[in-house]
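Only a single protein chain was left out; the remaining protein chains are all shown in position.
Each chain carries a letter (A, B and C) given by its place in the written order, and its residues are counted from 1.
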C-alpha cells in the first residue's frame, strides 16, 4: 500500500491510549479527521492506537503515523513494532521519542536513519531547545517541540512560551533547513494554532484537546481555523 | 466485537516481528491458520504483529492474541498498548512476559488481575519451574514454559527436557488447577507436539517453525498431526 | 571480608538517594545506626547509597545491604551492580524489586537463586499478597510487603491495613516457612513497629521516617522501642 504524503501546515492528532480513541471510537475519530481534511482542504495526520494502525490506515485516506516504533530490525522480537511493520500497515511514518515514550539517543539515530529507505517520515519529539538542536543533527523529517511541563496543561506553548517555539524553529532550520517543525503541549484552540504558525512552526501536534473533547469535530474545526 | 473462545489442545502461533509475518504476508499466514483450524477441526490461535492486531482479528475467525500489553490503564500513554485497546481490537487475549519482552512482576500481576474483567485470556511465558510456580500464584489463564536456551534451537523442549514439561504441568496444576499449560521452545514438528501432549501439556506455543517455513501450511499440518 | 549476620526482629533502614544520606551525612547516619544497635542490643541493618556501599560496609559494624543489584554475572556491564561486587564490598545482602526499582520476574529469580552461593541475603519487596505468594515460591531470604499507596504517606501499613500484614505473614510462611517477613510503607514510630511485630512480622523496612527526621537518633530510638 502506498503511504499517503503529508503536506504543511499540518495538524497531527496523537490519539494516545485514551479510552476515547480505542476501537470503534478511534475509527470514528479518524473518520472525522478525514472528513474535515477533505472538506476544508487542510492537512491533518493521525496517530491511531498501535493495535489499530493497519486497520485505520487501510480505511482512512489521510496520513497515519505510528505512535512509536522500536529500534529493531524484523526478527525474533515478540511484541515489538518495527519500521517495516509500520510501512506494511500502510502508515506514512511514526512519532519518535514522545515525552511519554522516550528513547535512547542511539535508538533515535537508528530509526531516523533507516526510515527514509522505507519511505517513512519521522516526527521526533523534543523537550527543549538543546535537545531539539541535538536531534536536528540526526536529520529527521520533523521535530515536535513539547515542553513537558505544558503537556495536558491547557496552556499552549505558542502562547505562554512563544520564544521557545520561535527559537526552536530558528535553531533547527539553521542546522537542518528542510526540517518540518511542529509545536505541541497545551494546544487547544485555533488561536493557539495561529500563534504557532506566526512563530514559524509548520504545524501542531496535539492530543487531548480533540480526543477528549465533548465534540471532537467542533474542536477540530476550531483548530484548523488557525492554520 | 465478541472475542473468539479458545479450546484445547491448542497450537498458539506467535508471529513475532519477522519480515515473513508483516503486512500481507501476515494476513496470508493468518488465513492459512484459519483454514487449517476449520478444515481439520483443531484449535489454532495466532498472535499477529502488534500493528496488525485489529485488522487481522476483524478478518480472521480464529482466536487472536496480542504479543504484549503494557501495564497501564487507558490514558496519556503514547505508543503503549492497553488491555482495553486489545479488547476493542477484537482479540481473545494476550501473551504476557515473553522471553523477548520480559515484564516486572508487579506488572504481570496488574495485567493478569485485570484481564478477566475484560473477558481477556492471559498466556504468561516462564523460563523455568520456579518461575512457573510463582506465576501460577497470580492465577493467569495459561502458562507457557519456554526454557530460553532452547528457543529457536530446533531442539524441542518436549523431547530434550521432557521432565521440565511434565514437572511444570504437575506443579502448576497443583497450585492453580484450571491453568492451561503450554510448552514452547524448539517445537518444530508433529512428533514434538505429540510428546508435549503426552507429557500433560495442553498445547504448544511456537513461532519460527511455521512463520519461517518454506511452506507454512505443510508445516502447520505436520504439527497438528501431533495433537 | 566476612558479611555481618542479620538477626530478627530487625529494623532495616533504606537510605534511598536522599540528599540527607549522601556522602558524609550517610556515613553519620550509618554510625548512629551502629551505635544504637550496639548500645540497645537490637538488630538494625542499613542500605547505604550505592556508591557508598563498600566504604560504609568497611567502616560500620552492622549488616549493610545494597539497595539494588542487576541480574547479570560479572562481565562487560558498565555501570551495573553484580551480586559479586556487592559481596566483595562487604555487604550482607541486597534489596530486590523495591517499588521504586521494580524488576522482571526472571531477574528476581536469577538474583534470589544465585545469592545463597555467595552467602548473600535477599530481601524482595512486594506490593500485595498475590505478588508476595509468587515471590515466596522463589524462596528468598526475606519478603518486605509495602503497599505502594502507603509509601511515604506517614500512615503505617501495620495500623491502617493490619490484615495485609497478618495475611502476608500467614500466606508466605505457609509456602516458605523460614522466610523472614518485613513490612514497610508509612512506618514512622515505635507504635507502628510494635503493631507490625504483633501481627507476626519479623521487622520493618523504612526510609524517610529516619533519614529525613530532624533528629535521626531520636527517631531511631523511638522505633526500636517497638521491637
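Simple rule for what comes next: a residue touches a chain if its C-beta (ideal position, glycine included) is under 8 Å from a C-beta of that chain, and two chains touch if they have at least 3 such contacts.
Remember, predicted model here, so these are calculated numbers, not experimental data.
Across the whole complex, the hidden chain's contacts among the shown chains comprise A, C. Of the listed residues C:36, C:54, C:150 or C:164, the one in contact with the hidden chain in the full complex is C:54. Although one chain is not drawn, the whole complex shows that of C:24, C:39 or C:214 it is C:24 that touches it. Those residues of chain C that touch the chain absent from the view are 1, 14, 16-19, 22-24, 26, 47, 49-56, 58, 66-68, 72, 74-82, 84-89, 91, 95, 98-101, 151-152, 207-208.
By the touch rule set out above, chain A reaches the unshown chain at residues 97, 99, 102-109, 113, 127-128, 130-131, 133-139.
Note that only the chains that are shown with their structure count from here on.
Using the mean of the Cα atoms as each chain's centre, the chain most removed from chain C is A. Fitting chain B to chain C on C-alpha positions gives a rotation angle of 180 degrees, to the nearest 5.
Chain A and chain B have Cα centroids lying 33 Å from one another.
Within chain B, contacts with two or more other chains are made by residues 99.
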